[in-house]
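First up is the structure itself, then whatever we jot down about it.
Every protein chain of the complex appears in place save one, which is left out.
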Amino acid sequence: MSKTIPTLSAPQRPSRSSSVRRLRLRLEHRSFRLLCASSAVLVCGVLLAMLFFMFRTGVLTFRDVPVSEFFLSTAWEPENEKYGALVFILGTFAVTGLTLLIAVPISLLAALFLAELAPQRLSRVVRPILDLLVGIPSVVYGYMGLTLLIPALRAVTGSNLGDGVLAASLVLAVMVLPTITRISDDALRAVPRKYVQGSFALGATRFQTVTGVILPAAGRGIVQAVILGMARAIGETMAVVMVIGNTPQLADSLLKPTSVLTSNIVMQLPNVPFDSTWNNALYMMGFLLLAISLLMIGVVRMLQKKGENAA
Amino acid sequence: MSQAANQARRTALRRSRRADKAFTAVVWSVGLGCVLFTLALLGTILAEGLPGLSWSFVLGLPSEIEEGGGIGPALFNSLYILVLSLLISIPLGLASGIYLAEFAPDNRAIGLIRICVEGLASVPSLIFGLFGIALFVEGMGIGLTIIGGAVTLALLNLPLLTRVTEEAMRSVPPEYKQGSLALGATHTQTIFKVCLPAALSSIMTGISLTAGRAFGESAVIVLVSGVSTSGLMWDFDPMSPGATLAVHLWYVQSEAIVPDAADIASHAAAVLLIVVLLLNLLLRIPIWWNARRA
Partner (left out) sequence: MKWFGKMTTITLAATLLLGSYSGSATAAASKLSGKIVINGSSALLPLSLQAASEFKKLHPKVRISASAAGSVTGPQSVRKGIADIGACDWDASTDVPGFKKFDGQVANKVAVIPFAAIVNKSTGVTELSTKELQDIFSGKVTNWKEVGGKDADIVVVNRAFGSGTRVNFQLKALKGTDFISKGDNYKEVKSSGDMKTAVETTPNAIGYIDLVYVTDKMNAVKIDNVAPTTDNVINGKYKVWSYGYYMTKGQPTGATKAFIEYIQSAKFQNGSLKKLKFIPITAMKGE
C-alpha cells in the first residue's frame, strides 16, 4: 500500500495573526509538549517502579546466599538451601538466542515478501491474518506445542520426552514471528519509493536493490522489530512452561528438559512462603530477567550505532 | 573495451541475475510458506472450535458441573477490560511516542528513556501481574477487580504502543512536515494534521497488535482480576471480579472438571480468534476512511 498523502489543511485565516492568537498557539504547543513529555516520563516511571519493586525484595536474597553462588552455581535445590540460578540464566539466553535464530530470517523474508514482492492484493489479505496470530493466547500456543509439536519432536528425534530448549524455541519462534514480520513490513514500506525507483533505474536487480537500498534504509525499524520480538521471547511464560520440562538442570542437549528464568518463577512463586529466601531469590530472578533484557537491548543498540558509523 | 573485460562483465551480470532469481524464489517460498503455516494454524483452531459453536455458548453463563456451559460473562469481561485498558494506554502511548519522535532532544538522557521503554516491553507479563497485586490488591485493598486488571494491562501495552508510534512518526517523509511548517502551521498543528494522519496506518498496526495481545493475555488477569466472573452478563461494575476469555480458557484447560472441558476450550479459542479478527477489521476502518478522504 502506498503512503497516502494527507491533505494539508491550509491555514484558514492567514492574515489575522494577532498577538493573542500567537500567544494562544504557543501556549497550546507548550502544554501539548509538556503533556507528551510527562507521558514519556510516566512510561519510564513504570519501568523504574517495577525495577525497584523487584529489586527491593530480590536483594534480600543476598543476606542468606553468597552473590557468587547465585550467579555461578547450577545447583538449584531450595529444599536444601542451595540457590544457584545459573541454569535458568543460561537457559534464558539459549532459548532466546535460538528463537531469534529461527524467527528473524524467516520473518525478514516474509516481511520482504509482503512489502516488496507479493502482489499487493495478496499482502492486503495476509496482513490482518498475521495480526490475528498475536491475539492467540499463549496458553493455546503452549497447548498446541504440548499436543502437536512435542509428539512430532519425539517421533523425529526418538527422545523419550521431547521437552526442552528446542521445543520452547520453536513455539516462541511462531509466537514472535508475526510481531517481527509486521513491524519490519511497516518499516520496509516506509522506505521512500524514489530510493527504490532510483535503484532500479540504475540497473540494479531486485536482489541488489533489496540488500543495497531497502534493507539499509529500513534498518532502524527492523532493529526495532527484532528488539520487540526478542523482548517477547525473553518474557514469555505461559507457553514456555508447558514445553520446556521445568527441570533445574543444565541443558547439554536441545532435547533435555530444562528451565528458564520465567518458567521457574511462574512454577515456583505461587508455592513458596512469602518471607523466605526462596521467595526473595525468585524476585531476584525477576529483576535479573529485566536486567538481561535491558542489557541485550543495549548491545543491539550499540551494534546498530557501530554499523551506522561504519556505513 | 577488451574482450576479456567484456566477458567478465557479462559473467558478473549473469551471476547477479542468477542471484536475483534465487533470491526471488527464496522470498516467495518463505512468504508463501508463512502464509500457509498461518492458515494451517488458524485452520486447526477453527476446525476444532467452530463445529457446534452456538449463540447460547457465546452469550451463556458458564457451568461447573453440567455440560453446555457458556462463556458470556468472560467474553464480556474481555471486551470491557480491553476497552478500559486501551482508553488508558492509547493516549499515554501516543503522547510518549510523539514526544520521543518530535520533541525529544537527541542526547544521552533520551537514549536512556528509549532503552527504558524497550526494557519495559520485555518485562514478563507475570511480573506485571505481581506488580498489579502489590498495587491494587495489597496497596489499595480492593481485591480482584476488572479495573485493576485493565490498568495493569494498559501498563503492559504502553511500551509497544510508544515504540510503534515513535517509529511511525519518524517514517513520515520530512517533506510533509517541512511543507506544513512552511505554510505557517505550528508544530502542534503539523503533528495533528499532517504527521499523525500519515502515520495512522502504522499506528493502527501497533494498536491492533496490542489489542490482540491484551485480548490473549492471561497471566496478568489471573493474578489481578481473578478467575471468577460476577456470573452476570453486562456487568459494567469495574470492581467486579474480571476473568476474561483467555483466563477462562486457561482455567478450563488446566483445572475445570466439567465433562466437556475440552470442547469448551476449543470453542473458546475459536471465539477468541474471531473476536480478534473483528477487532482488527474495526481498527482498520480509520485507515480506510483516512485513505478515502485523502
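A and B are the chain letters, set down in written order, and residue numbers restart from 1 in every chain.
Keep this in mind: a contact is a pair of C-beta atoms (placed from the backbone, for glycine too) under 8 Å apart; a residue touches a chain by one contact, two chains touch by 3 or more.
Note that the structure is predicted; figures quoted are calculated from it, not measured.
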Selected residue (touches chain absent from view) among A:133, A:242 or A:290: A:242
Contact partner of the left-out chain, one of B:19, B:79, B:110 or B:137: B:137
Chain A residues touching the omitted chain (full complex): 77-79, 143, 146-147, 150-151, 154, 159-161, 163, 241-242, 245-249, 256-257, 266-268, 270-274
Hidden partner interface residues of chain B, rising order: 61, 64-65, 87, 133, 137-138, 141-145, 147, 222-223, 226-228, 230-231, 236-241, 251, 253-258
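One rule holds for everything that comes next: only the chains that are shown with their structure count from here on.
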Chain A partner contacts - residues on chain B that touch it in the complex: 16-17, 19-20, 22-24, 26-28, 30-32, 34-35, 38-39, 41-42, 44-45, 91-93, 95-96, 98-100, 102-104, 111, 113, 115-128, 130-131, 134, 155, 158-160, 162-164, 167-168, 170-171, 173, 176, 179-180, 183-189, 191, 193-194, 197-198, 201-202, 205, 208-209, 211-213, 215-219, 246, 249-250, 253, 265, 269, 272-273, 276-277, 279-281, 284, 290-291, 293-294
Residues of chain A touching chain B in the complex: 1, 3-11, 14, 25-26, 28-29, 32-33, 35-37, 39-44, 46-50, 53-54, 106, 109-110, 112-114, 116-118, 126, 128-140, 143-144, 174, 177-179, 181-183, 186-187, 190, 192, 205-208, 210, 220-221, 224, 227-228, 230-232, 234-238, 262, 265-266, 269, 286, 289-290, 293-294, 297-298, 301
